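First the structure, which I've put down as structure tokens, then a few questions once you've had a look.
All protein chains but one are shown in place.
Think of it as A, B, C, D and E in the order they're written, each chain with its own count starting at 1.
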Amino acid sequence: MDLRDYVDLGQLYAGYARAVDSGDWDLWPEFFTDVCTYRLVPRENHERGFPLATLSFESKGMLRDRVYGIRETLFHDPYYQRHVVGAPVVRQVVDGRIHSEANYAVFRTKLSELSTVFNVGRYVDEVVRTPAGLRFASRLCIYDSELIPNSIIYPI
Amino acid sequence: MDLRDYVDLGQLYAGYARAVDSGDWDLWPEFFTDVCTYRLVPRENHERGFPLATLSFESKGMLRDRVYGIRETLFHDPYYQRHVVGAPVVRQVVDGRIHSEANYAVFRTKLSELSTVFNVGRYVDEVVRTPAGLRFASRLCIYDSELIPNSIIYPI
Amino acid sequence: MDLRDYVDLGQLYAGYARAVDSGDWDLWPEFFTDVCTYRLVPRENHERGFPLATLSFESKGMLRDRVYGIRETLFHDPYYQRHVVGAPVVRQVVDGRIHSEANYAVFRTKLSELSTVFNVGRYVDEVVRTPAGLRFASRLCIYDSELIPNSIIYPI
Amino acid sequence: MRETTTVPEDLRWESDGTSRIPFAAYTSAALHAKELERFFYTGHWCYVGLEAEIPNPGDFKRTAVGERSVVMARERDGSIRVVENVCAHRGMQFCRARHGNRAEFVCPYHQWTYALNGDLIGVPFKRGVRQDGRVNGGMPADFRNEDHALTKLRVATRGGVVFASFDALVEPLEDYIGPTVLRYFDRLFDGRALRILGYNRQRIPGNWKLMQENIKDPYHPGLLHTWFVTFGLWRADNRAELKMDARFRHAAMISTRGNAGKAGEVSAVSSFKDQMTLEDPRFLDIVPEDWWGGPTAVMTTLFPSVILQQQVNSVSTRHIQPRGHGAFDFVWTHFGFADDSPDMLQRRLRQANLFGPAGFVSADDGEVIELSQEGFEQKPFHRTLAELGGRDVADADHMVTETLIRGMYRYWREVMEA
Amino acid sequence: MRETTTVPEDLRWESDGTSRIPFAAYTSAALHAKELERFFYTGHWCYVGLEAEIPNPGDFKRTAVGERSVVMARERDGSIRVVENVCAHRGMQFCRARHGNRAEFVCPYHQWTYALNGDLIGVPFKRGVRQDGRVNGGMPADFRNEDHALTKLRVATRGGVVFASFDALVEPLEDYIGPTVLRYFDRLFDGRALRILGYNRQRIPGNWKLMQENIKDPYHPGLLHTWFVTFGLWRADNRAELKMDARFRHAAMISTRGNAGKAGEVSAVSSFKDQMTLEDPRFLDIVPEDWWGGPTAVMTTLFPSVILQQQVNSVSTRHIQPRGHGAFDFVWTHFGFADDSPDMLQRRLRQANLFGPAGFVSADDGEVIELSQEGFEQKPFHRTLAELGGRDVADADHMVTETLIRGMYRYWREVMEA
Partner (left out) sequence: MRETTTVPEDLRWESDGTSRIPFAAYTSAALHAKELERFFYTGHWCYVGLEAEIPNPGDFKRTAVGERSVVMARERDGSIRVVENVCAHRGMQFCRARHGNRAEFVCPYHQWTYALNGDLIGVPFKRGVRQDGRVNGGMPADFRNEDHALTKLRVATRGGVVFASFDALVEPLEDYIGPTVLRYFDRLFDGRALRILGYNRQRIPGNWKLMQENIKDPYHPGLLHTWFVTFGLWRADNRAELKMDARFRHAAMISTRGNAGKAGEVSAVSSFKDQMTLEDPRFLDIVPEDWWGGPTAVMTTLFPSVILQQQVNSVSTRHIQPRGHGAFDFVWTHFGFADDSPDMLQRRLRQANLFGPAGFVSADDGEVIELSQEGFEQKPFHRTLAELGGRDVADADHMVTETLIRGMYRYWREVMEA
């Protein structure tokens, strides 16, 4: 894999982590292609072959509907989230489509509370080059965290 | 951005994380320029526009005074800290000055206790090239962690 | 250090983290040379000069014996583990032998429980190039975590 | 953690009625222990799972009744057994896998072995060990395997749903549910083969009863859940019925979709979003199913342990597993039917985005439950005011009432004050 | 977590005096509940914030009185109201934002709506919902909004500082503080407009009273805080006064800087660093201010909830919010004055490096409090020895005494033993 792509891939991951923790939710859908897959999946369902996801989106439109929900329709106790993501391991590149994976940990901080481990797991991604740069054609968030501490409102 | 700079930037961040967790506090000020900014700031103050920082240093001298304080004047229950830092995202480079950011999590381990989440947040940095290599002209540690578990003694 | 090596080193670390969290334990020994060192060491023993390790292996055969133990002989409550590892800092390269270090955090998730901080520390490594690519000739896991939450069964 | 001064003695009701529930009912550890005993461990059937989760002989699933770990397994003869997950020897929780297939259960500590029905069938060195022509040790002569089986629970299944009880004297399941609610149980579980779609698991930091209340509360959906009111999935002016069993512990909320987007007094609420449309309408690609027989949503609460969900095309069970007085684990099992078309399967999976710990609709409920518990903990001497639709307890043909909550607490008082 | 066998009955004092405080006073959950009731919820004024935090009508701030969440808000008429953050309907903690601006409070669960003063002004479907020409449900005919307001606290403000009390019969604030301590309160809050500089928040794993003691203890600063003794900011031989209110619950420690670096018996302590100098002296760029009227530091403790700090140019309030018997949250609000010059503003911000959870000086205090609690937990039957300066309670004109601590516990016994 070409070094420039490697750098860009690292920047895509780092930029994503920055964006989803910024509180500016509109940044999030822009990391994806128009037709895309975003799935938040318990490791159990993934490994046992169950099709259910905690969230399963199939288009940038659905991601935008989620952003609208976060801002306007989903009542929730506000929190900060913080993603710390390992370096992506490139599994293969098939005619320009990068298949990469990375481990992540997300920490939640509620107002006037301590920071806690919120959700940990692995990204399994397919990344393509677009005129605007690298974008996720597919991002699976396969999480180990067996129990969600009440709710997940913001994007992982 | 030139690949070599990209590699050096990554090494600067990784070296910093290694240094502040080593227990050899004298290493820490050397990652900064003589005139520099180091600020440890609650996300609340940062986002609400309050000027107060938990710590606010303006020179390598102040950093050295802190090191002296850690070693000689600040009574505290000793602990290990461990920084896990995401890859830096380069926001812009303005005539050689690199503006980069990275998410971080710091874990605290007290003697005969379990490891816990101590402080999580985001570095917002300005990095310049010096004869000795890349250095931080400015490092803001903007932390999500609403409650500090008693005290922060060592550098974040 | 040559950029290609730098990329490969990053992939070695990322691949290792992916492998030990995958549940496919056989992947683990393959990241090492036949004659190798793998030591899991409390920071206390390391810094006080005590020779005892929590685990101390001296050959790929011992790593394979551990894998057999995990699968066949060690009774344990099953858990997921998740490694989030910082970028490796290259300390020196001595005739092709890369001396590098990285901070890590490992999270444990037991069935029907929340995710918790399991083990945090620092990898101190020696990496060599083999026909099959970069491999660990030596990996020390020096952990801060003063108290192990009951047991460590899987590779750190 | 907050302290609480609440002790059972503190529990004071303002009247014989149950429209004003003392916060202490949610904050007392001692009361919680009493609830576990009276609601989960005696006199009641608790949900443990679906037959489709253990289709084959030897299949097992580890789950919980109240706060006690149990294992549900399918015997060679196809029958289902439920045993407590505590070894008869020295008490170890022997089963840690959450699912799998076993010919028998072996406790790792000393390898005592049990049949799937809980019978003790193997004790190593039971008759001692021969050494140098002498027999050493072993269990006492009067030791009989029959005396040391695992605790066996009573089991009842209906329509593919499995219930268990620690109480040998518990009434039959059908009597327990009662004819009124049974009708809605059977509507969903009519004997069709089920297909498991997967699980969602969350820990909600609130008292377990708050989840039962939430699903007995037709007042909140049209106010809290923007999607419901805006898309007319659930509005206070939808056609609806509220039905309870004779003792008011179980209930069914039956609602028929209507008035989507239409203004009116029930949309004069801040959660109604006039202009709201979906960029991708596939979230709400709803197709009626014959078996609905009219209603577009039926939410059935079976006290104390489970909620049966049918919201348009999304069907699931929601298992309540208490974790002390201040929290419970909430396990969602989404399913479909073996004869679902690929389109219907996809539809159920898409609509699942509305439910569960991150759902466009259900995430709200977990949040309000957590914040309700916070309110109770800071003011344990106070009480709620559940008086919408009056102070009495009765079935209703509309949704503007908290009668089901009052009913649940009438039953609660009956049992807890006995 | 450590177990403790301590129960209130265990509380034994060695005499009628209060120079030897039983560790059980810090380790008993039951005593803590009693303290909340007697010190935080009845008979006392608790700090809730500064007027400058909510300058405009509709501005609000969520904070706590003891362990109860409350909201402080500014009315259209400029007056300040404080209400408990618990919905009158079913108890939800309705306000989660920590600050903002609202015309009214709406509880998310069922959208009950309250005026900023706590009056209930809206109940959805209160009179039922019209459907097919019939009115369904609604609240009972006898339901009156007036009966279901939020819990309203009494409010008192002075010099821009806001206090609240759950107790309608609490004495006037000025009487509560008393003339002696009021003088020092007014010295700092003389009516000047304040400017909020920001917050620091920490959770200290020790009993809340330890923080009051720490600021009533002039013995430790010259010994624990190297910076203080070395730079003469606080030394046992500085000119000083200790003053209390008539009931010994509040106090002011008044100190005047001197003897920086000078040797002498008080510097014959290991924390005195003869050679210590700063590489960057701007940390201690101290400029006297007229309003000090002499003293360079006045630390005022208002029992039970707040500490008012003036240390040279750094001024702040420190809010004590208990979290069970073994921990409290400590919220620092640093401020300046509207007419501060840019230099003075920068000076206050630089000197803030000495205070707060990471401060060159204050970090020590959190640490010793945590380790004091550790000592108490392991030995709950033991007691402290606070006998420096004798065993009596009286104002003093020097710092070599623990009289303020003895005074606080004389008041504590008076209230807790009543």
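What we mean here is this: contacts are C-beta pairs under 8 Å (C-beta built on N, C-alpha and C of every residue); 3 or more make two chains touch, one makes a residue touch a chain.
Remember, predicted model here, so these are calculated numbers, not experimental data.
Just so you know, the chain we are not showing touches B, C, D, E across the whole complex.
For the chain missing from the display, the contacting residue among D:Ser79, D:Asn101, D:Asn136 or D:Thr277 is D:Asn136, taking the whole complex into account. Checked against the hidden chain, the listed residues D:Cys46, D:Cys87, D:Leu210 or D:Leu404 yield one contact partner: D:Cys87.
For subunit D, the list of residues touching the undisplayed chain reads 29, 32-33, 36-37, 67-69, 84-94, 96, 106, 108-111, 124-125, 128-131, 136-140, 143, 148, 151, 323-325. In the full complex, subunit E touches the hidden chain at residues 1-5, 23, 219-220, 223-224, 236-237, 265-266, 269-271, 364, 368, 371-372, 374-376, 378-379, 382, 384-391, 396-401. Considering the complete assembly, subunit C touches the hidden chain via residues 40, 42, 44-45, 48, 50-59, 61-62, 64-66, 68-69, 72-77, 146-153.
Convention: only the chains that are shown with their structure count from here on.
Note on connectivity: the fewest chain-to-chain touch steps from subunit A to subunit D number 1.
In terms of the distance between Cα centroids, subunit A is separated most widely from E. Core chain by CA centroid proximity to the global CA centroid: A.
In whole angstrom, the spacing between the mean C-alpha positions of subunit A and subunit E is 42. In subunit E, 96, 108, 201, 203, 329 are the positions where the chain touches two or more neighbouring chains simultaneously.
Annotation for subunit B: residues touching 2 or more other chains are 3, 84-85, 87, 105, 117, 146-147, 149.
Counting only pairs that meet the touch rule, the chains in contact are A-B, A-C, A-D, A-E, B-C, B-E, C-D, D-E.
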